[in-house]
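Yeah, one chain of the complex is gone here, protein chain that is, but the others are all in their spots.
== subunit A ==
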């Protein structure tokens, strides 16, 4: 029984909502309305490109700077230094340089464009259920209660799980809310402006590969540009060598200043990986022995090798936010702000809030008091199941 005209529609039978494909639930008598993809109404402060395939942070200026620095330096290296080096020494040098360059670029783009492990926000039902549980535990109050925490024992260590007022969830262990992207990210490491994205569970290995290969590339270019200058000076004298190859000076300067920070960063992250910590945890000193005699990292596997393998070669979890899926009218939308008032059931979510595009842009940055009309909702389907829009609270 085929329902709509679009080839992406499935038959009207019980079927799982696949995170990969779209299964809009339309019946034959409804008019076909334009389907919006989920990334278009994503509540975080992210930017999406290529119809949701690429996901980045809001501020991407520094990422373009990184890209330009890498491309220009490598470009100059391949254009001005490699011919001389290939002739004088060996053509393997440009080949290795090329491979390193491709790897650096690949890992950089993968880190920048992928979902770091963003946790989707709670649906209204979930949020209401949690509120109910917390009220039962605390005793209901009319105003916003104090910050909520839950304690859980992981491998013998007590870990506090914090409640995120923006996402309306209890954050899993090691997750943290990025204020720049306004998302909770699993195994949050840090927000890297150079990469233009958060670094979290899903892209940490790419980030590490990126800084490691960039260290090698920087040292490689630095070493061979110096070699080039030295070899040329033997032939024509130092000043003439500099005059013949002015680009080399620029490359040496860029590499010299980059090498300290990048190699340092690689070393730091190697330490973090071997002890299975995140930058966040290390900065806060969550597992440092200074906090207490019995304080230890419950996530560490005990030995460096296993920690490294787990971080770099472990299974890659899928993205939880399904950015390219289509928005369905009967799935609950995000939880509106509670302002201390609990809501039961999903009736609120069925009501579509008609918002203009400009309102979507001016999303306020505060968490629980976000205006209910801040999120663009799809237009209501022309059927009896959709309800009239409710007045905003």
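Just so it is clear, a residue touches a chain if its C-beta (ideal position, glycine included) is under 8 Å from a C-beta of that chain, and two chains touch if they have at least 3 such contacts; residues count from 1.
The criterion applied here is as follows: contacts and distances are computed from a predicted model.
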| item | value |
| --- | --- |
| Chain not displayed: protein name in its UniProt record ("Glutathione S-transferase", "Golgin A7 family member B", "IBH1-like N-terminal domain-containing protein" or "Ubiquinone biosynthesis O-methyltransferase, mitochondrial") | "Golgin A7 family member B" |
| Contact partner of the left-out chain, one of A:44, A:120 or A:196 | A:120 |
| Sole residue of A:40, A:129, A:244 or A:282 that reaches the chain not shown, by the stated touch rule | A:129 |
| Residue touching the undisplayed chain, where the options are A:42, A:207 or A:299 | A:299 |
| Touching residues on subunit A - with respect to the absent chain | 12-19, 25, 102-103, 106, 110, 119-120, 122-123, 125-126, 129, 152-155, 159, 161, 169, 172-174, 186-187, 205-206, 209, 298-299, 306, 309-310, 312-318, 320-321, 330-332, 344-347, 349-350, 385 |
